[in-house]
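Of the protein chains in this complex, all but one are displayed in their positions.
Chain IDs A and B follow the sequence of writing; residue 1 opens each chain.
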Amino acid sequence: MSMAFDILLALGIVFTAGTALGLRDRIASVTGFVITGLLIALSFVRLGAPDVALAEAAIGAGLTGALLLRSALRLKPAEGSKSPALQRFLAASIATGLSCALAWAVYTAPGTALYPALVSEGLAKSGVDNPVTAVLLNFRVWDTLLEIVVLFAALVLVRIIAPAVPQPEALGELMLPFMRVIIPVCVFLSGHLLWQGATVPGGAFQAGAMLAGGFLVLFMGGLALPTPRVMAFGKALALAGLAIFALAALATEALTGTLLFYPDGDEKIWIIAIESALTLSIAAMLYLLFCGMPRRPAK
Amino acid sequence: MMSELSLIVLLPLLAAVGAAAMPRSAGLWGLGATVVTAALAVSLALGLMNGGGRMVAISGMAAPLGIRFVADGLSVLMVLMTSSVSIAVALQASSWGVWPNRVVPERAASLRAGFWPLWLATMAAMNALFLSGDLFNIYVAFEILGLTAVGLTALSGTPAALRASFDYLSAGLVGSLLLLLGVAMAYSAIGRVDIAAVPVLSDLVSGRIALGLIVAGLAVKAALFPLHFWMPAAHSSATPVASALLSALVVKAAIYVILRLSIESGDAMGSLRLALALMGTCAMFWGAYGAIRATRLKLLVAHSTVAQVGLIVMAIAVSGETAQHAGFWQAAALLMVSHALAKAAMFIAVGRIAEELGHDRISGLNRDELRPAAAEFAFGIAAVSLIGLPPTAGFIGKWMLIDGLIERDAWIWVALVLTGTAMTAAYLSRVVSRFLRGGPHISARAEQPAWRIGDLAALGLATVALLLGLASAMPLALLEVTVL
Partner (left out) sequence: MTPDFIYIFAGAGLVGLAMYRLATRRDMLLRVLALNFLAIGVAMILQASAFGETLTDAVPQAFVLTGIVVLVGVTAALLALAEQIDGHDDE
């Protein structure tokens, strides 16, 4: 029974993806992308990875969908030049061949499970109970630090390119009541996800994405428009998160002698502190990535 | 030792945040951080020579679950290479103004505000990559490099630069995803992704597929033929500083990982090595062909990078351990360092020449009564190193390479290396001969523009490239340091 569900879901994913890539109407393509993203999030739940499912739904489908929609409305469609049939045939055959080879290669790989035992062993002393949070914020926190640097680099890049800020249109009458409901929900849910990430699925990234969603709703309602003050505040939040993270890393080295090795017994405090800073920072970064970062006009 | 390792990554990172937060004093943050990081690199190298290689388990968690810093001779040599080039680049970029209270034109101000955070993040990411002992960690570092390198390319803001940046970022993303796919396969095969696991990977079929995917991703990032298509366009519209960083450093990060994988996998991976050697050879000839035909200086130097990358990758591929012979990968490492120094010097010099003459057409180099002598001199010395004439480090590298190949009776490869060298000499002498040939620029009336800091930077780098050959015992001794 459950296997039939998985097969249907997998087929649905491939079908919506193919449709999204093949449609002419760009808005429909983006919508197809968001739907595929949500189906994939569902598949992550089926695969036993709820933290990842949350992140994929919020960031992968939600935020990326918002970004793509923003661009779909602005970009002119390219001339409908179709590639010659021979090229398409070749590309299709090579793509099919490679994809089958890939699936076969992964399926037949022996796969020794090394990590789970090591994770369970280290979980008790890691300061949290959720193994994914433990990996992200303790065992492999160096990866997480570099990941935030990726967002930082994207932000600097967007600032250099300085695209025009999207102008939200006046939305209908239901917007204000909607906002009155959704914004508090976003804030509470974000804080809840952050706190509960220590024991059950959740964490800084999911919470940050939730908060960013709230900011974007404010933006759509015309209340958090990227004025210079809002921009400055957002930029400060975004940069502060990375700075705090990096300084905390140096501090752990000063305290314990090893980089990012939390002092014994205090692991949970360090993790929560870093995660809180990260949540606000990620929310600000995602908001700024969406709104663009216009340069100050020349004086 | 441990502190140096963390600071060498975290210091440029914090400076990048500082430069982004305070754009007007970005130059101060940038220059200061570059100098301090270079000092840390030297101290790290000295510590290594005295005390041997070091491994640090970050977060106190041992591999394979945790990530390790691995500081052996090769990693530290790469960090030193980055620091040397970074000083020159920082000096050149300081022409956009360093002190916050000086008034600079708006264009220079926006260049300065954009360049420093990107460059400092690049430096942090490269140091993190060179010292990393984990393949997924390397993937994330590459993602940072991809974005910052694209940012540096897009800095000039022209439509051509933006188009080239889009293509570069797309290609870079495909490369990163191939790398991630390889990491995924490695995980499926053996359940771990640290570099120490590579020998185990090369014994399994699925492991070899994983390594193949990883190398494919690296080949895109290193602009190895035939995946180099994004490079010439990116170079031709980038500012000279950006080009210097792209060719000299960012590309090296990918080549370094290929070298590391080659060393770790020992004498396995025969077919992959052959494929790499063939691609490298094709790159050598294709790049040289493009350079010989180029009409603009910047494009010539860009094609030259494609050719040199080909040579280095070929050197890595053929210098692996075999059943009968020991590996001689040190040749490839030396070639990498000498290329980085020479190429950066060349791009900075080309930038100065273009600045003075107003264009960078090769045919116009000896047509004006203007002679940017310092830049031309720097270009000439850098060319000597690139061709591989004594006493440069390039010569030592090529010598070691050919020596090792002769020992294995691999005459075909020797012939290919020598042909590639001849072609390099051919396209570089196109330019150098114009510097020396007759024309209004060597007449008595010709004016020589005033020296700028960029000239000093280029000359400095080129001289180091020249003399490194004389002092090659030092890097070679450094390379001997391994982690026990």
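A few notes on this one:
Following the convention adopted for this analysis, a contact is a pair of C-beta atoms (placed from the backbone, for glycine too) under 8 Å apart; a residue touches a chain by one contact, two chains touch by 3 or more.
All values reported here derive from a predicted model rather than from experimental measurement.
When the full complex is taken into account, the listed residue touching the unshown chain is A:V132, out of A:I35, A:V132, A:M179 or A:M231. If you put the hidden chain back, the residue from B:S165, B:S202 or B:T305 that touches it is B:S165. Residue-wise, the contact with the chain that is not shown comes from B:L65, picked out of B:L7, B:L40, B:L65 or B:I209.
In the full complex, subunit B touches the hidden chain at residues 65, 136, 140, 143, 146-147, 150, 154, 159, 162-163, 165-166, 169-170, 173-174, 177, 180-181, 183-184, 187-188.
In the full complex, subunit A touches the hidden chain at residues 2-3, 6-7, 10-11, 13-14, 17-18, 20-21, 26, 29-30, 33, 36-37, 40, 43-44, 46-49, 51-52, 55-56, 59-60, 63-64, 67-68, 70-72, 74-78, 81-83, 87-88, 91-92, 94-96, 98-100, 102-103, 106-107, 109, 111, 113, 115-116, 119, 131-132, 134-136, 140, 143-144, 147, 150-151, 153-155, 157-158, 161-164, 205, 282, 286, 289-290, 292.
Here is the rule we use: only the chains that are shown with their structure count from here on.
Here the CA centre of subunit A is 31 Å from the CA centre of subunit B.
Contacts from subunit B toward subunit A in the complex involve residues 2-3, 5-7, 10, 13-14, 16-17, 20-21, 56-61, 64-67, 69, 106, 110, 114, 117-118, 121, 124-125, 128, 136-137, 140-141, 143-144, 147-148, 150-151, 154-155, 157, 162, 181, 184-185, 188-192, 204, 206, 209. Residues 102, 105-106, 108-115, 118-119, 122, 138-143, 146-147, 149-150, 152-154, 156-157, 159-161, 235-236, 239, 242-243, 246-247, 249-250, 253, 256-262, 295, 298 of subunit A are the ones that touch subunit B when the two sit in their complex.
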